[in-house]
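Here the complex is missing one protein chain, while the rest keep their positions.
And then chain A:
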Amino acid sequence: MATISSNLLFIAFILYLVATLFYGGSIKSKKELNEKKETNKWGKIAVVLTIVGFIAQLGYFITRWIAAGHAPVSNMFEFTTFFGMALVGAFIVIYFIYRTTLLGLFTMPVAILVIAYASMFPKDITPLIPALQSYWLHIHVTTAAIGEAILAISFAAGLIYLVKAIDQTKLNKRNFWLEVVMFALVAVLGFVAVSTVFSAAGYHEKFNWTDKHGTVAVVEYTMPAISGPHAGELLTKDGFKPLIEMPAFINAKKLNTVIWSLMAGILLYGLIRLILRKRIAAALQPLVKNIKLDFVDEISYRSVLIGFPVFTLGALIFAMIWAQMAWSRFWGWDPKEVWALITWLFYAAFLHLRLSKGWHGEKSAWLAVLGFVIIMFNLVAVNLVIAGLHSYAGS
């Protein structure tokens, strides 16, 4: 069952990739993309592929659930994969409201990156610790992820807005920051690339190191150590000698992964720039020329409106009910709880700002981008860096 499950996920992944190409194709046609019910042939194929992919991933989810005996949302791999699936699902819903394939061209790559990122984590089916043994695991985590996914659609729409609205003829602050967003997406790809390469090569090296309490422990690297652990002593013969040694309070292994990802990201980004001969956002600009700004602005706003109640319900209310049962208090200022509150406050501020005219359009699009950054921070950094009650066993 577990094998069927991972095959289905792989099929879904490939389908999403192919669908993205078709979304690209659907843009090429000269027809107006705004507010028209008709989608061209390419677009229709893209949507069908997306839906089939979504069904395949649903199959992955169900079969893994059967294999594990609990909903597969209990570790970093499972949760992130589910988030990717929710993103595709949210896109499908929004697509049937607004019928624009351009949104697919921007959402699907993000979903693909999310799923690719997820599969860099250990994929074993993990048993549930006592606190997680509750049907609220399924309810709370899935609802929260779906809410975040709908909110993330506003990021995709915001990105379209910014790509279209920002002048790319000269370098300025706005297109610099937009390019930073593009680079961040490429850097995720960089992380996936280096992780895949080193794991395919079976790279391992071990160190003895001393932590901040003076205890000596062994740490195993799966990438050559650029940043070595504190007082590290290489145990593996012919292992790569660290270039810099880190102080004890820094997790040198995680930092090493970040360094490698950034290096790969820069390399990839450089290659892309070399081929495109312009900024990525500038290269994307022709694709969005047929869409109206206030139309994407509305999609972005509407996604927040739809996603906000779902997020509140899943990430705060259901979370509180479960916390009351498992930990005896509905709120305990655990970092993950606080970051859910921060996300919620952010989108509350977003919705209030939309009341005043000056915050429509580009400012609103930047906020949508920032909202997604917060969601990603909550998913990645809070789980892996700021350890708390919610931290998954990640590496």
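We adopt the following convention: a residue touches a chain if its C-beta (ideal position, glycine included) is under 8 Å from a C-beta of that chain, and two chains touch if they have at least 3 such contacts; residues count from 1.
We adopt the following convention: contacts and distances are computed from a predicted model.
The chain that is not shown carries the UniProt protein name "Cytochrome c biogenesis protein CcsB", picked from "Glutamate/aspartate import permease protein GltK", "Osmoprotectant transport system substrate-binding protein", "Putative aminotransferase" or "Cytochrome c biogenesis protein CcsB".
The chain that is not drawn here is touched, among residues A:131, A:171 or A:244, by A:131.
Only one residue in the set A:193, A:234, A:266 or A:342 touches the chain that does not appear here, and it is A:342. Hidden from this view is one chain, which touches chain A at 2, 35, 67-69, 98, 122, 124-127, 129-131, 133-134, 212, 249, 292-295, 298, 301-302, 305-306, 308-309, 312-313, 317, 320, 324-330, 332-335, 338-339, 341-342, 345-346, 348-349, 352-353, 355-357, 382, 386, 388, 393.
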